[in-house]
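Heads up, the thing below is written out as structure tokens.
With one protein chain withheld, the remaining protein chains of the complex are depicted in position.
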Amino acid sequence: MKTHQAKRVVITIEAIMQNRLTDTMEAAGVTGYSILPVLGGSGRSGSWSREGQIGRANGMVQVICIIKPERLDDLLDAAFKVVDKHIGVVTISDVEVLRAERF
Amino acid sequence: MKTHQAKRVVITIEAIMQNRLTDTMEAAGVTGYSILPVLGGSGRSGSWSREGQIGRANGMVQVICIIKPERLDDLLDAAFKVVDKHIGVVTISDVEVLRAERF
Amino acid sequence: MKTHQAKRVVITIEAIMQNRLTDTMEAAGVTGYSILPVLGGSGRSGSWSREGQIGRANGMVQVICIIKPERLDDLLDAAFKVVDKHIGVVTISDVEVLRAERF
Amino acid sequence: MAEIFDLAATNLLSPVILSFVLGITAALVRSDLSVPEATAKAMSIYLLFAIGFKGGAAVAANGLDGTLVATLVAGFVLSAALPLIAFAMLQVMTSLSRIDAAAVAGHYGSISIVTFVAATSVLEGRGISSEGYMVAVAAVMEAPAILSALWLVSRGGSGRRMDGELMRDIMLNGSIVLLVGAFFIGAVTGQEGLDKISNFIVAPFTGVLCLFLLDMGLVAGRGLRESRGVLNFGAVAFGIAMPLVGAVLGLVFALIVGLSSGGVALMMVLSASASYIAVPAAMRVALPEANPSVYLTLSLGVTFPFNLTIGIPLYVAASQTLTGG
Amino acid sequence: MAEIFDLAATNLLSPVILSFVLGITAALVRSDLSVPEATAKAMSIYLLFAIGFKGGAAVAANGLDGTLVATLVAGFVLSAALPLIAFAMLQVMTSLSRIDAAAVAGHYGSISIVTFVAATSVLEGRGISSEGYMVAVAAVMEAPAILSALWLVSRGGSGRRMDGELMRDIMLNGSIVLLVGAFFIGAVTGQEGLDKISNFIVAPFTGVLCLFLLDMGLVAGRGLRESRGVLNFGAVAFGIAMPLVGAVLGLVFALIVGLSSGGVALMMVLSASASYIAVPAAMRVALPEANPSVYLTLSLGVTFPFNLTIGIPLYVAASQTLTGG
Partner (left out) sequence: MAEIFDLAATNLLSPVILSFVLGITAALVRSDLSVPEATAKAMSIYLLFAIGFKGGAAVAANGLDGTLVATLVAGFVLSAALPLIAFAMLQVMTSLSRIDAAAVAGHYGSISIVTFVAATSVLEGRGISSEGYMVAVAAVMEAPAILSALWLVSRGGSGRRMDGELMRDIMLNGSIVLLVGAFFIGAVTGQEGLDKISNFIVAPFTGVLCLFLLDMGLVAGRGLRESRGVLNFGAVAFGIAMPLVGAVLGLVFALIVGLSSGGVALMMVLSASASYIAVPAAMRVALPEANPSVYLTLSLGVTFPFNLTIGIPLYVAASQTLTGG
């Protein structure tokens, strides 16, 4: 089955920053992404969990974006603006995609 | 620690199609997979979120499948049958697995 | 944008073993990880779903860990101790990370 | 006439409607107010269980009168026929593609259970009783419209979309099973069963309905915001005209069958309301090319608020005038 | 005898049982009806809090009679001893491996709190009172069975599976902490406390129990569907014989201790019921080789429905006959 090269960018970011990140991404022309929930985790600023929480102040989400390699830098620049001062991990990996015409 | 080459296939698909996809995958001999929830996202058909929804008509899930490289094409053929006319993104990447005898 | 090589380790493990795994990882010096919920899945021991469940006895989570390549073996050793007799899939893949100083 | 306005005003200023307005407003001003998906589903399970059970218990109390079968048949026919009318209207009033028009049409043959629930709560508030088996009629009206919609598409040349699995999905979808199941439990356990759990399914009912409508308002408002521009004037006009057409047809059938004043009103509500759970799900499976923003926005963003605010009091008033009830 | 059938029929036709039947039916016909995980957990928190609190308030009202300690000891002994009997029965009746048999045995020494809750609701419905501290007995009976099960395995040669962390997990698992904590709050705040929150923990209780059992039915039905073929005739027979054996032992201990008619019935229910929360979780940690479909299907798919439908009325009738209550 024919596949196409693409990049998979995963941005783990505070939930409270999600809209700011996706707005910035959309402004940079990135419109395809999915949001995954994160239940908890641990890092330099300690560990956390969403259990029983009502506030939005802690907790993270993963914004996952499959993107053409040539568009990667636009996305990273946009993401960096938002993630910069904020807690967050950004990873990039190679993937192949089926039906590249769809994204 | 000894690892083995494998493929990681991620199929982001409408929740409503999940059972049809996994049935087709099982019919093609793929029995190992995990389902991850997706909270929301954006694509050519606009953006969506599961918040407050009761219907099953919008919302997607990720079906993740770690599979031996030689079985990849069977899986993709099976997935393609279901994903074809439906909204969905299919990505493939290389991974190494521990304890390959278990899958 | 400058990126750094790293490994992405995904450990799909029974929810009930999550704390034992992360304790062991922390004892091995791995402090950065995120936990993703898994809704359901299928494997050699049949298929499962979290729907309507109140017990903790079935259901899995994904522990995702971005780690410097040189620390990979420590992590895998630690993970293996816990995963060994238990249900679980461990995959490793290459990723690039932004802001490596943060992890 | 004055009475209709009075009824409309009472309805508009009830906590139930105002909660919906609060939800829609919060979404439109982009507040981050939101109800978790699990909570929304829990409330819908509660409402379906309660309404089904109460219907069953009412049947146990009053016995089945001879109109039951006739009413079920009427519901079936209405559900199957309304999409054809809707489709014709859509082809005149809008420029939707054949597939989009068929998908929309399917929604208007089927029903919205929360509109039905809101109507029963208005009837109760005014002390108007109705046939307990109307919830069974609601269940019967969920599915036939879907078949009509798919038939409309297949007539247009594209191959058949219905398979056994989809059929099973539609007939056994969670809402139908819960509604019908609770109806049977209510019918079997009767007044004694109702007494045991009325502190749960009767006393707090209207309050839960408020929070549920708050959530519906949030979802509807978000949908309206997202899909600005999806609907043109013709489509919106259809979203308001079609419930009126449906209500009139429901009225005619209900009068022929000979329902009570409350029953007539509920039959009008069922015919006037548009599905936003069962039919959208079926359409995603069977007609993936149809644009969901069109049918969801029409059903949840236009017709649902219309019925909730203006439609219900109108249908109740009409049925009272015409049945003399 | 006629009375037993009568009681059984009343029980079977209650909204509570019929809701369970609805759930199991929906799952077996593969309806997509489902209760969100968060909602199921919320209901279980509610039930544990309510049942614990009411038990504590009852103790505050009636004072502690001298049988408390004896009953707790009896519960402890039963929980520890029942797995040994179960294990022996399993080795005769089934061909389960030593480890699977030990894991199953552990479930039958421990208890199912929802079976207990359903029984209290039957007792209440029949106006039979019981010792408030029976919820404390329930809490005491959760854990000892797990130790017995692990001892059965270690006797078979495989090294010890119990460590401090697992011990803490078992003793401080959420259900036990919530049940015991609510019991203390009820005991401390007494009738006054109960008055403050009875509109929450008493009035809607039976209704919530209905929806909770609907969910239990869905989960049990899904489990039965998934694990078709896991259980052979011998295993199913064990799943029905063992609760009867447990109930008889519970009866003997309860009569020796001198409990009231309601207390005897509850002790029988506790002994007869099989865990499906605490023990499965402990087994996944300590005995990962044991097959979860075996113990979950037996506990939730066979013994739980048996107790709910036939067991409880039987135990209540037996205790009433024998205590003259």
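A, B, C, D and E label the chains in the order they appear, each numbered from 1.
The working rule: a residue touches a chain if its C-beta (ideal position, glycine included) is under 8 Å from a C-beta of that chain, and two chains touch if they have at least 3 such contacts.
All values derive from a computational prediction rather than experimental measurement.
Taking every chain of the complex into account, the absent chain touches A, D, E. Of the options D:A81, D:L211 or D:A237, the residue whose C-beta touches the omitted chain is D:L211. The residue touching the chain not shown here, chosen from E:L178, E:V219 or E:A265, is E:L178. Remark: the omitted chain is touched by one listed residue; of D:A8, D:A26, D:I197 or D:L314 this is D:A26.
Although one chain is not drawn, the whole complex shows that of E:V73, E:A203 or E:A237 it is E:A203 that touches it. Although one chain is hidden here, its contacts on chain E can still be listed: residues 36-39, 41-42, 45-46, 49, 53, 168-169, 172-174, 177-178, 181-182, 184-185, 188-189, 193, 196-197, 199-201, 203-204. Touching the omitted chain from chain D are residues 13-15, 18-19, 22, 25-26, 29-39, 42, 125, 203-208, 210-211, 214. Where chain A meets the omitted chain, the residues involved are 14, 16-17, 20, 45-58, 85-87.
We take it that only the chains that are shown with their structure count from here on.
Steps from chain B to chain D, taking the shortest chain of touch contacts, total 1. Path length between chain B and chain E in the chain contact graph, taken as the least number of steps between touching chains: 2. For the pairs D-E and C-E, the count of C-beta pairs in contact is higher at D-E. Counting the residue numbers used at the interface between chain B and chain C, under half appear in both copies, so the two copies meet with largely different residues. Centroids of chain D and chain E (each the mean of its C-alpha atoms) stand 41 Å apart. A separation of 34 Å divides the Cα centre of chain C from that of chain E. Counting partner chains per residue, chain E has residues 32, 34-37 touching two or more of them. Multi-chain contact residues of chain C (touching two or more other chains): 36-37, 49, 93.
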